[in-house]
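Of the protein chains in this complex, all but one are displayed in their positions.
Then we have subunit A:
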Amino acid sequence: MHVAHLSLTDFRSYSSVELALEPGVTAFVGPNGQGKTNLVEALAYVATLGSFRVATDAPLVRQGASRAIVRAAVVRDDRRALVELEINPGRANRARLNRSPVPRPRDILGLLRTVLFSPEDLALVKGDPADRRRFLDDLLVARAPRFAGVRADYDRVLKQRGALLRSAVQTRHGRRQGPRRQEAEAGFAAAGAGDALSTLEVWDAHLARHGAELLAARLELVAALRPLVAKAYALLAPASAPAGMEYRHTLSTAVDGLPPAPGDGPAAPPVTEPATPLPGRSELEEALRASLLEVRQAELERGVTLVGPHRDDLLLRLGELPARGYASHGESWSFALALRLGAYDLLRAEGGDPVLILDDVFAELDARRRRSLADIVAPAEQVLITAAVPEDVPAQLAGARFDVAEGSVTRVR
């Protein structure tokens, strides 16, 4: 797929900009702080309904404006779709598809698929587990938009359960506020209605159900991604030890087909192809439920949910060593790129070549990695590049070029 037209109103530094784009390579060139990244950020927002630079929407709206509008014409298999998104900070966003409103912005997910490379990707290797979880979940949503709903449901259960645990902690310390009804009458009390605890089991069940769905999908994703990332890494850094990855879950009970959670140390045998099929949702649900029971005492003391996909991690390895802490800067960079390239391969294999966005990436790479990356991405249907100087764009990727200066975008080639 490719984006044929991008139009922004009151988005970041732009009061209004219209860009006609073509398949192939397009570079946006200009000094820092002129608004190059804002252009690709807008496109990535349409693809994921979130910015890769900020967690809230307020900075996306131009100062003094009340809302931002992003319009993108997406061409896929010669079919053109016009996606429009109105970003309202603090309120619900609104989306339109081919000029008709859709019930929820979520409904436009999947129309535009992007894979974005940015300097922030280094956090995938060096950063917190949350960065890697987000990488996995965003990819899940890009593959199957319904996972946006699964993720939202899981987050909601987590919030409800967290509120319950915290109130249990407060009751224990005798600080609970608000009127509390008299102690339960017969029958009700017999059923074990010690308020918090009795409903905790209900939330356990829901956490296990939604968590298992998310967990099963992530495990399947990691298995599909592993060989693709290893291949991409070998292309980028042929001299380095092979790249591997394992999903680190928080389950305390054994599940068929799921190896125990890998540790952080340099031990662990090299990753072999799993011969057994991945565990199914019902087994994972059972295991999650059992694990929750085991940590219950600790949860009641601390007031947080200690088991579940929200505490999992993706362990990245080079040879037998964890990449985090052991990999050099260059190796970390190559690994981060390999993760994105793996994601790109996966999405492409499942239909619809995603739009590749390379935000200020080449400047960070040495000559050899730059060449390897350029060779890998050159055949893509559409590649959008931002760079501070024209020399940062490798020769293999010569194509259309826009100069970006002081919020104006002009085509020069």
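As a working rule, a residue touches a chain if its C-beta (ideal position, glycine included) is under 8 Å from a C-beta of that chain, and two chains touch if they have at least 3 such contacts; residues count from 1.
Note that contacts and distances are computed from a predicted model.
Q: Per UniProt, what's the omitted chain called: "Recombination protein RecR", "Carbon starvation protein A", "Phosphoribosylformylglycinamidine synthase subunit PurS" or "Large ribosomal subunit protein bL17"?
A: Hidden chain identified via UniProt as "Recombination protein RecR".
Q: Using the touch definition from the top, which of A:20, A:54 or A:163 touches the missing chain?
A: Spelled out, the listed residue whose C-beta touches the missing chain is A:163.
Q: One chain isn't shown here. Among A:20, A:54, A:130 or A:202, which residue touches it?
A: A:202
Q: What subunit A residues would touch the chain not displayed?
A: Where subunit A meets the chain not shown: residues 103-104, 107, 145-146, 149, 153, 156-157, 159-164, 167, 178, 180-181, 184-185, 187-188, 191, 193, 195-196, 198-199, 201-203, 205-206.
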